[in-house]
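Take a look at the structure set out below.
The complex appears here minus one protein chain, its other protein chains still in place.
Going in written order, the chains are labelled A and B, and every chain counts its residues from 1.
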Amino acid sequence: MSKEQAYYVPHGTYWPIIGSIGIAMLFVGFANQMHGVEWGGSVMALGFAITVFMMFGWFGQVVNESISGIYNSQVDRSFRWGMSWFIFSEVMFFAAFFGALFYARQLSVPWLGGADNNIYTPELWNGFKTGWDAVAFTTPGTTLQSGVEMSVPTQLVNTWGLPALNTLLLLLSGVTLTFAHHALRAGHRNQIIGWLVATIALGVAFLGFQIMEYGHAYHDGLKLTSGIYGSTFYLLTGFHGFHVTVGVIMLTVILYRIQKGHFTADNHFGFEGVAWYWHFVDVVWLGLFIFVYWL
Amino acid sequence: MTTATDTSATAHDDHHHGPEKGLMRWIKTTNHKDIGSLYMWFAFTMLLVGGAFAMGIRAELLQPGLQLMEPQFFNQLTTMHGLIMVFGAIMPAFVGLGNWLIPMMVGAPDMALPRMNNWSFWILPFAGGILLSTFFMEGGAPAFGWTFYAPLSTTFAPDSTDFFIFAVHLLGFSSIMGAINIIATVLNMRAPEMKLMDMPLFVWTWLITSFLLIGAMPVLAGAVTMMLTDRNFGTAFFDATGGGDPVMFQHIFWFFGHPEVYIMILPAFGVVSHIIPTFARKPLFGYSSMVYATASIAFLSYIVWAHHMFLTGMPVAGELYFMYATMLIAVPTGVKVFNWVSTMWRGSMTFEAPMLWAISFVFLFTIGGFSGLMLGIAPADIQYHDTYFVVAHFHYVLVTGALWSIIAATFYWLPKWTGKMYNEKLAKVHFWWAVISVNVLFFPQHFLGLAGMPRRIPDYSLQFADFNFISSIGGFAFGASFILLTYIVIDCIRNGKPASARPWEGAKGLEWTLEPKAQYHSFNTPPSRKLIEAESQNS
C-alpha cells in the first residue's frame, strides 16, 4: 500500500445491476406476497438470494483487491467516508422511529385523553382514559381503520426480566469487542479470535432471547396490532434486531478474515468499520431500553 | 494528502483509456461521465413522462366540468406528476450534473466510489419502473397527492400503494448512495492543492445538499415503512383508534419534505453562481457569503417543517415559532439574490442562452420565493392553504427555479460534454418560447389561488374558467417547447460545430482547462496550485 500508487478506479462492474435486479425482485415479490399473489413469496426469496449473492460477491471482490494491494491510502479514506455517512443515514432512519415514539407518548396519546386544552374529550367520551401502557385504551373488540381487530395484551413485558438481561448481554458484547479491538491493535492475533467469538456469541444470545421475548409478548396478546404501544415496540426492537443480525454476520466475516490473516495492527479499516457499527447498534439498544422501558 | 493520482501508472493501463463498446458499456460503467449522462437522459425521459401527465391535468382543467377523465384518474395524474418530477426528474438531473461536473471541478480522476456510483444510478430505472407500473394495477396508481398524507395513503389507498412505498425505498437508497459518493469525492478526491474555500460554488452547494440528503431521505424511508406496516401488519402509527395520529405522519413527512425542497434548489443556486459571473465577465460577488448563506439555508431547512401544516391544528406558540423561523430563511436567500445582482452590476454582459436562463432564474425564482414568504405567514396561510396559490408558488421555485437551472447548466456545459456547440439562435428562440409560456402557465394560478380555487381538483366553479383556460394554453405551449429543446440537444450532439476548450470567454473553473470534449478520465494528475488559483471563483 505505498502512497505513491494511483487512485484505483475500477473499470466496469456487474455487481450493481445484479443488486438492482435482486432488490427489485425482493420488493416486488414482497408486495405481491402481502397481496396474496401465489408467486410473491418465491420471487421474494429469489430476490433475497440474488441480493445476498451480490453482497458477498461485491464485498469479496473489494476484499481481494484490498489484499492484492492496489488500494492506496486515499482509497482507504474514501471507504471511511462512505462507511461513516452510511451509518449516519442509519442514525436518521432510527431517528424517525424514535421520533414517532416520542411524539406518540408525549403528545398524541395524552391529547387523545384530553390533555392540554382539549376539554371536550371528557365531555364527548365519558370515562375515556389513555395511558402509554397500551392496555388503557385497547378495549376488546376495537377495530383499527385498516380493518384489523386490535389485540388486547393481558400482560406486558417485564422490564426486569429479559430486557434487562438482554441489555447486559449487548453491553458485555461491547466490552468483549473492545478487548478484541485492543488485541488487534496490540498485535495479539490469537486473543482477537477469542474475544471476537465471545462477541458473536453474545450477539447471538441476544437475538435468541429477543425471539423468546417476542414469543412471550405474543402469547400474552401484545402484538403489532396492540395500538401505538405495540407498533412502536415491535418496529423499534424489530429494526434493531435486524441490525444486530446484520452486525453478527459482519462480525463473522471479520472473524473469518482474521483467521485468514487479514488486517494488520496499523491497518484494519474493515475491522474498525464493523466495530463501530456494532457499537452503534449497542447504543441504539441502550436508548431503546431506556426510552421504551423506562423513561 | 496523497498527490499521485496518475492512473496510467497502474497495471490496469489498457482498461483506462476509453470506454467499452456496445450496450454493456452503459450497464457496467464506473465512469463518472458515463453515469452522469445516464442520469441526465433518465431525468429527461422522466421529465417528458411527468410532463405528459401535466398535459393531461391541464387538458382536463381547460374548461370547467369533467371533460376527459374520471376524478380518480385525475388524482392519479397529479400524484404521479409530482412524484415523477421530484424523484424522477429534478433530483436525478442534479445528481447527473454533480456526477459530470464535480470530479472535473475539483481536479479528480473520477468519483470516489465508482462502483457504488453505478449502483445509485442503476437502481433508478427499476424504481421508476415499479412506480409507473402502478398505473396498470387494480385500483390504479396512488391518488393521494405527492405528499401521501395518512389516512389517504393508508386506509383509503389502492393496493398499488405498497409498490409505491417500495419504489420510494429504492429511490431513497439511490439518493443516499449518490450523496455519500459526492461527499467522499469532494472531501477526499479534491486536488491536494485545493482548499475548501477554493471550491467552485456548484461543488459547495452539492456538498451541502448531500448532507441534507443523508439527513432527510432516511426519515422518508422511516415514514413509508410505518405506512407499510399500518397498511399490511395492523400497526397504528397513523391511526387514532390505536393511539396513533395522522398528524404525526405529516410531521415526519415534512421533516423530510422541507429539506427536500432545498435539496432541489441548492444545486440550482450553485449552477447560477457559475453562469452569471461568466457572462457578466466579473468575479462572483461575495463568494464566501454565498457559501455561508448556503450552509445557513441548509441548517434552517431542518427546523421549519411545520409551516406546511399550519392548518392541521397546532398550538399557537408552535405556529409562531415556525412562522418566524421560516421568515429567517429569507435572509440568506436574499444574500444570494443580492450577490447575483451585484455580480451583474457594471459587468460587460452578453446574453447567450445559459445567461438568459440564469437571469430569468433569478427573476422568476425570486417571485416564487416571495410567494413562499406569503405562504409562510401563519395567519395569511389560512387563506392560501391548499389553493392554487400554493401550486403557483412551488412551480415558480421548482420549474423556473430548479428546472431552469438544469436547462441553463445543460446549455452552459454542453460544449464541454460533447465538444460541440449548440445552435445559439434556436436556443434563444426556445428560451423566449419557454419563458413566456411558463409565465402564461403559472402566473394566473396565483390569482386562481387567491380567489379560492383549491388544488388537486378536476373540476371547478365557473368564475375560475378564464384564468384556467389561459393557464392551460400556456401549459400546452410550455410542454411543446420541450420538443424544441430535445431537437437542440440532439442536433448539438450530432451536427454541432466543434467548440473550443473554453467556449465562454469569461468562464472560470478547472473543467474549462480540459480538452474541448472532456477526456474520459478528467484529471489523471492533479492540477497545480497556480492553476487552481487562476480558475478559482474566490478571487
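The rule is simple: a contact is a pair of C-beta atoms (placed from the backbone, for glycine too) under 8 Å apart; a residue touches a chain by one contact, two chains touch by 3 or more.
Following the convention adopted for this analysis, contacts and distances are computed from a predicted model.
The chain absent from the displayed complex carries the UniProt protein name "Twin transmembrane helix small protein", chosen from "3-oxoacyl-ACP reductase", "Insulinase family protein", "Twin transmembrane helix small protein" or "ABC transporter permease subunit". Taking the complete complex into account, the chain left out of view touches A. Among the residues A:Tyr14, A:Phe48, A:Tyr218 or A:Phe269, only A:Phe269 touches the chain that is left out of the figure. Within the complete assembly, A:Gly174 is the residue of A:Gly47, A:Gly174 or A:Gly241 that touches the hidden chain. Taking the complete complex into account, A:Gly131 is the one of A:Gly69, A:Gly131, A:Gly187 or A:Gly215 that touches the chain left out. Listed residues A:Ala104, A:Val157, A:Leu235 or A:Leu251: the one in touch with the omitted chain is A:Val157. Within the complete assembly, residues 73, 76-77, 80-81, 83-84, 87-88, 110, 113-115, 122, 128-133, 135-136, 138-140, 152-160, 164, 167-168, 171, 174-175, 178, 181-182, 185, 266, 269, 272-273, 275-276, 279-280, 282-283, 286-287, 289-290, 292-295 of chain A touch the chain that is not shown.
Quick note on the criterion: only the chains that are shown with their structure count from here on.
Mean C-alpha position of chain A lies 32 Å from that of chain B. By the touch rule above, chain A contacts chain B in their complex via residues 3-17, 19-21, 23-24, 27-28, 30-31, 34-35, 58, 70, 72-74, 77-79, 81-82, 85-86, 88-93, 95-97, 99-100, 103-104, 107-109, 111-112, 116, 130, 134, 137-138, 142-146, 148, 150, 223-232, 234-235.
Those residues of chain B whose C-beta lies close enough to touch chain A in the complex are 1-2, 4-10, 12, 15-16, 20, 24-25, 27-30, 109-110, 112-116, 118-119, 122-123, 125-127, 129-130, 151, 154-155, 159, 162-163, 165-166, 169-170, 173, 176, 179-181, 183-184, 187-189, 214-219, 221-223, 225-226, 229-237, 239-245, 247-248, 251-252, 255, 315, 521.
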